[in-house]
Structures are given as structure tokens and as C-alpha cells.
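Mind looking over this structure? Questions follow.
The complex is shown incomplete by one protein chain, all other protein chains being positioned as in the whole.
== chain A ==
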Amino acid sequence: MSTRLEPGGERPAIRFDRVGQVFTSSDGSRVTALDEVSFTLRRHEFVAVIGPSGCGKSTLLRIIAGLVKPTHGQAEIYGLPVAGPREEVGIVFQQPTLLPWLRVRDNVTFPMKHKHGRVSATEKARAEELLEMVGLRDFAHKRPDELSGGMQQRVGIARALLHDPDILLMDEPFSALDALTRDEMSFELLRIWAERPKTVLFITHSIPEALLLADRILVMSARPGRVREIIDVGLARPRSMKTLSEPRFHDLANQIRAQVFRPEALA
């Protein structure tokens, strides 16, 4: 669709400059989903976005993905305004969104098949590699309904990684999973990210999840969605179960909790 940009040296991977999004619903009423949102993501930085539901997190992600054009301000990827969907962006959704009639390996290569009508041998080999990486090598020939929720979400991650995107957008990817699977998936994501560095924007409403994963956390306020604070996590990497018991982890968790629940009037 678009030519792939060479990631510029000093240019931020993603930049929002006073981005606003006003939706007009069918009955004419207007909803301000985002208001004056500004931030930048450095290349290969892992940033979590946290905020109450309905505060515009998914809208923010859609704007970066080029699926929604903001009504105000400007969103940029590597210094260029986002004009539509771009090659260097991969998306993982809250639901696995797999095609039930395709085998796992064909679900992973689906983006290529869908876009170009065919899948090259290289891409097929890459799909097997990715399935190996997410621990699903033995499930490549299964259909999605034969997999657990966590496994399905791994397939979704492998699919998003197929074209080796430089930017990975994840919209509450683990929120449909049980707590144990969730922790496991978080560590797995960190391992993948360490293996193949990427700029990650990770939406969540779990404070521990955000702290465990991210370099920085963007805390958003409820309607209209604004950036309330950007927190430097500063916990040592690689992170592990031990990270969860560090004093700084708890301090930050409390600090964020206070931010999220701070009444609007005092903001």
C-alpha cells in the first residue's frame, strides 16, 4: 500500500501533536473521544497506555493504524503524517480475530494471502518460525477452535509479526485471558520483544501489566480522553517474577492508581 520508510535516526517512531477526535453519532450528538493528546514514542520503546474504559484508548490506536483520521491535530509515524494504513504497523486485537475455517498456519499467513492473493515460500517458512517462537509449532495444522484462548491470542501475535512490522499496536490483547495465562503471556511478549526489538504501544487497564511490560506509561483521563501523566517506569530489564516484588513496582502502582482514580475536578 505505502512504501516502507527507513526508520530515521532521531525521528520519533510515533508522534501525536495535539490530536483530537470528535465523533458525531447518528443522532447528531458529539462525543469528544480524544482532546489535545500529545506524546512521542522513541524507536523500539515499549509504551503502555492505561485509562478507564471509554477514554479513547482504542481510538488512539486506530489513529496510529491509519484506520481513523483525527479531527484535530496531527499524528505522525517517523515524521510523516499518517494518511492511511501502513506497512510498518502490525495490530493485535483484544479478541484473537482468527478465521475459523483456516488452519493455524494459514491464519498466520492470512495477511499476505489477503493482500496479495498468494503466500510466498519465504513467508510460509517465516510463519512456521513465528509459530515456533510463540510455542505453537505442534499446533500449526489445527483449527482455531481446537486451541485455548491464550493459544489463539498467540496466533494473533504471530500473525501481526509476519511482515516484521517495526511498530506493534496491541489493544488490550490479554484482557480476555485468565490471570495466570495473562502473566505467562506478558513474559512471553517481553521475550519476543527482546528477540526482535520493536516500538510497541500496548493498551491495557491492568496497572501491574503495564508496569511489568513498559518503559513508560501513558495515563489517560476519562472523557474527554486526555494525557494525564507520562510515567517513567525505570524498573531494570530483563523483568521477571522478581520485578513484581520490587518496592518501586508497588510505589509506582500506587502512584498510577491514585492518578487513574483522581476525581476529574482536581485534575
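By definition in this document, a contact is a pair of C-beta atoms (placed from the backbone, for glycine too) under 8 Å apart; a residue touches a chain by one contact, two chains touch by 3 or more; residues count from 1.
Everything below uses one rule, namely that contacts and distances are computed from a predicted model.
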item	value
Among "Carbon-monoxide dehydrogenase large subunit", "ABC transporter permease", "DNA ligase (ATP)" or "RsbT antagonist protein RsbS", the UniProt name of the subunit that does not appear here	"ABC transporter permease"
Candidate in contact with the missing chain, chosen from A:11, A:113 or A:142	A:113
From A:23, A:93 or A:187, residue that would touch the chain that is not displayed	A:93
Residue numbers in chain A that touch the chain omitted from display	1-2, 62, 65-67, 84-85, 89, 91, 93-95, 97, 99-101, 110-111, 113-115, 117, 143, 145
